[in-house]
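Provided herewith is a single structure, encoded as C-alpha cells, for subsequent inquiry.
Heads up, one of the protein chains got dropped from this complex, but the rest are sitting where they should.
Chain nomenclature is as follows: A, B and C, assigned in order of appearance, with residue numbering initiated at 1 for each chain independently.
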Amino acid sequence: MENELRNAIRELFANQGVGVAIGYGRVGVDGAVGAVFVTSPDDVDQLVWNNECRQNLAVHLTRPEVKALGKIAIVCKPCDARAVVVLANEAQIKREDLVVVGVVCEGIRNVKPDGSTSDKDYPKCETCVQHVPANVDVVIGETSKGEALDAKNAEVATTAGHQAKLAKLRAMSAEERFQYWRDEFSRCVRCYACRQSCPLCYCNRCVADKNRPARIDTSASLKGNFAWNILRAFHLAGRCVGCGACASACPAGIELDLLNLTLANAAKEHFGFVAGTEVGAAPLIGTYDRDDKEEFIR
Amino acid sequence: MENIYKPDPMEVLGVWQETGDVKRVRIRFRDPEKAKNFHFNVGQFGIYSVFGVGESVFNICCSNSHQTEYFEFCFRKVGRVTERMWDVEPGDTIGFRGPFGNSYPLKEWEGKDLVFVAGGIAMPPIRCVIQYCLENRDKYGKITIVYGARTVGDLVCKDELDEWAKYPNVDVLKTVDVAPADGVEWNGRVDFVPTVLKDSNVRGGNAVALVVGPPIMIKLSLPILSENGFSDDDIFTSLENRMKCGLGKCGRCNCGSVYVCKEGPVFTQAMIKNMPDDF
Amino acid sequence: MSQIITLEQLKSALDEKLSQGCRVAAPVLDGEFASFKEITKADQGSYEPRVAMQNSIKEFFFPKHETLFTFVRQGQDVVLTDAPDFEVDQIVVGARPCDAAALPVLDPLFGWDYQDRFFQQRRAKTTVVSFACVKSDAHCFCTAVGGSPENTSGSDALLFDLGDGSFEVRVLTDKGKALFEGKTTDSDKTGQSCDAPTVDFEVDKIADWIRANFASPLWEKISLRCVGCGACAFVCPTCHCFDMVDEGSYNKGKKVKNWDSCQEAMFTLHASGHNPRGTQGKRQRQRLSHKFVTYPDKFKFYLCTGCGSCSRSCGQMFGVRPTLEALDKEGVKAGQ
Partner (left out) sequence: MSTETKAPDAFEPKIVAFVCNWCTYLGADLAGTNRLEYPANVRIIRLPCTGRIDFNLIVKAFEIGADAVLVSGCHPGDCHYTAGNFHARRRWKLFRELLDTVGVDLNRVYFSWISAAEGAKFQSLVTEIVEKTKAMGPYQEYKSIVAES
C-alpha cells in the first residue's frame, strides 16, 4: 500500500502541478511518524503509511507557511478527510485547488505518555466503522471492513469505549462531573496544543488571544481553564469531526475529546447532523429549522 | 525582598493631545520620597500601566532637567492599553516601572554637530535629547532636525518645532508626505524625510546622527548619511520590540543575543549591523 | 561506605516534614501518566526513577500562573498590595537529574541585574531530591549538553534506586543534609545509574552553525510540521519566558505572570500589527538559538538539559532533539 501511495503522489507531481504533498514520514525521535512535506517527486520515498500515522494532516491546509509551497496534495485517513470537507464547506480552502489522497485505514495504534506507540488501538479506532475515506480524489488501499459511508448513514467518529466513558460521566451528579473536570482542567497549562493541532481551529486570531476586550482569562488558573475549555469545545459545535487530534496533542493528557463528543452526539441526536460527511452542507449553528426542539425553553 | 514587577503609582499632572491619535502625558510619583530620588538618563524608557488593563512601553520623552518634579511620555492610540490610557485626566493614577535600558551617550556627543532624523510618532524618543541639547546649547555644535510625518495633522510636538528653530545655530526642516489641503497652514516642505535629509547637506566627521522612525524611512536615510561621511559608529537609533517585563527576563524583545530592553533601546548602526535581522 | 534509606523511611521522613507544615511535591501516578504534584501524604507519591514525566519540577519554582500584586482603585488613587513572600519550606522529591539541572541554569536569568524574588525565594526555600536514572529512552540527550544520568547539578541529594525497596542517598548540600541526617543507615551497597544516552551530534558545532546561518532557508523547511503550540515550552524544565497580564476589572484586580511560549504567533506581535517572528520557521529559530546560542552567550549555560520532554510531548513528533538532528544532518554535516 505504501508503494501504491508513493506512486499516486509521484503521478500527482507529474500530471497535476502539485507543489507540495503532505503525508506521513518517519521524522521524529526513533523514527516516530509525523508530517512530511514533500516538495519534489524525488523525495516521495519519504512517505510512509502504517498504523502509526496518527496526526490529522488537514491542520496544515490553512497555514500560510504551507500554502506558500504551491498546490497541495494531502494524505487523509477517513476521519481526517471529514475535516477537509468542513474546511471546504466553511470556505477556508478551495477544494478544487487541492488533491485529497484518501488512505484506507484499519485503525491507528495508541501512543503512550512517553511518546512510544503501544499495541493497543488508538482509542477512537477500536470500533470505528469508517475505514474507507469518503469525498476524496484518490483512494489508496483496500479493506474487507466495509465501504465508504455517505452522509445519510454516517456515524459520529468515536468508539464504544469513549461513548461508555461519556455515558458514565453523564450519569454522575453535576457536582461530581464538575469535580472531574476540575481535576482535569487543573492540569491544563494553556499551551493551546489542542487548538493548534485542530484542523478546524483556523482563526487568524483566536478569541482567547483577543484582548479588546479580553473574553476569557489567559491565565492557566482554574477559572481561566474552565472558560477556555468550554469555549474551545463550543466553537467546534457541529464542526468537530472527531479526529481526536486535540486530546492526543494535550501534554497534560486531558480527555478533551469527551467534550467534543458530547456536542457531536447532540448534533446527531437533535439535528441528525454529522460534521464533515456532506459536501456543501451548511454549518449546523449557522442555520436553523423552525421546528427545532425547544422543550428546555420556558 | 523588592517586587520588581510592581509599578509605582503615578499622578497624572497634565495631558496634551498632539495629533488625532497621539497624546503626551506628564506624570509624577505619588510617593514624594520616590520622586525626590528619581533619576533617569535621556533615552531610557519606562513601562506604563493602566491598572486592570495592562502595560505598555514608551520612551521618556522629555529631558531629565525636571526629573524629580515630573517627566513625560507620548503614546499613540493603537491597542488595548493605549485606548484606555487615552481617557486619563489630570489627577488620575497610572503605574510606572523604570527607567529601563541604556541612554544616549550625551557626554561623548559634546562638541559635535547633531543631526536628528525622525518620522511620525518617532519624535518623542528624539524630543528628549533635543530638549536636553537645547538646555545645554553651548556644549553642542550645529543642530539639524529633520522631521516628517504623513500629513500636517500627524506631526507630533508641532509647536515646539518652531520654538526649537529660534535657538542659535539650529535648523528645523519639517516636511509632510501628503500636501496639506487648501486652508491648512503649513510652512514646511512636502517631501519624504530622506529627500529632505539629502537636501540638508549635513556633513559627517565631527557629527552624529540619530535616526528614529518607520523602517522604510531608516532604510532610505542611512545611505544618505553614509554618503555624507557619517560612519556606522556615528549613526544612532532607538529600537522598539515587544516587551513585557523590561527587565531581561520575559524573553521576547531579543534580537539574537541582544536584549533590547537591557542593552538597548539605543544602538549605533555598527551594533545593529552585527545583530541578526530579528526585528 | 554508603548511606541508604528504605522507601518506608523516605516516606516517613516526608510525612514528618508535611506535619511540620512543609510543602512536598512528588511524582504522582494517574493512570499511565506520572506528573509532579503537591502531595499531602507521602503515600500519594510514586517513588521510582522515571524517564517520562508529564511536567517538570519548574512549576514549583516558577508556577504556570502567579499573582504579582493586587490593586484597588480608590477615587483617582490606586492602592497596590504586594503578593506575599514565599515563606514555607518546600521539598521536591523524585526529580530527574535533568529537571534539577535546570535550576542552576535559570538562576542567572532570574538574578541577572534585577532580582526576581518569586523564583529566588522558592529556590532558597526548596530542597531538591533527585533520583539517578535507571533507564533512558530515545528522546534523552543529556550527554549532549553536559548532563548525565547521575548529574548532581541542582540537586540537594541524589538517590539511587537499589531495586530492593531502598535507595542509596548521596547528600550534596546542606539542605540535603538537613533532610536526610539521622534518617539513613550505613551500608556497603552502592547504586548505579544507567548508561548515558548516546547522541551522534555535537551541540557546539550546531550552535556555531546556528550563529552563522540566521537567514538559512533550512529553518522554514525543518519547521513546517510545527503547528505553533506551547507544549514543548511548558513541559521544558528550562523554558522561562512569561507573559504579564492584568486580570479582574478596572476597579479591582491583579497583575499575573503566566507561562508563555515563543512558538505562539502572538508572542512578539506588535500593536502596529508588525511581527518580527511572523512564521513558524522564525519562531523555531528563536527557540533553538535562544537555547544554544543566546543563553550560553549571556549566562554560560545551554538553556536545555537534554531531558527530551519536548519531543515526548509533541503531537507533531517535533522537539529539540529532532530539530538538532535535522540541523546537524542538513546543516552542519551537509556543509550548508
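Following the convention adopted for this analysis, contacts are C-beta pairs under 8 Å (C-beta built on N, C-alpha and C of every residue); 3 or more make two chains touch, one makes a residue touch a chain.
All of these numbers come straight from a predicted model, not from anything done at the bench.
Counting contacts over the entire complex, the absent chain touches A.
Only one residue in the set A:L69, A:A83 or A:L166 touches the chain that does not appear here, and it is A:L166. Checked against the full complex, the candidates A:C206, A:L258 or A:A275 give a single residue touching the omitted chain, namely A:L258.
In the full complex, subunit A makes contact with the omitted chain through residues 166, 169-170, 172, 174-182, 207, 215-217, 219, 221-224, 226-227, 229-231, 233-234, 237-238, 258-259, 262-263, 265-267, 270-271, 284-290, 292-294, 296-298.
The rule we apply is simple: only the chains that are shown with their structure count from here on.
Chain contacts in this assembly form a complete graph, since each chain touches every other chain.
Subunit A and subunit B have centres, each the mean of its CA atoms, that are 49 Å apart.
Inter-chain spacing, taken between the CA centroids of subunit B and subunit C, is 39 Å. Annotation: 31 Å between the Cα-based centres of subunit A and subunit C.
In subunit A, the positions touching at least two other chains are 214. Shared contact sites, meaning residues of subunit B that touch two or more other chains, fall at 54, 79. Looking at the complex, you find that subunit A touches subunit B at residues 211-214.
On subunit B, the positions that touch subunit A within their shared complex are 54, 79-80, 83.
Contacts from subunit B toward subunit C in the complex involve residues 1-7, 9, 30, 49, 51-56, 78-79, 82, 84, 91-93, 95, 240-242, 244-245, 247-252, 254-257, 262, 276-279.
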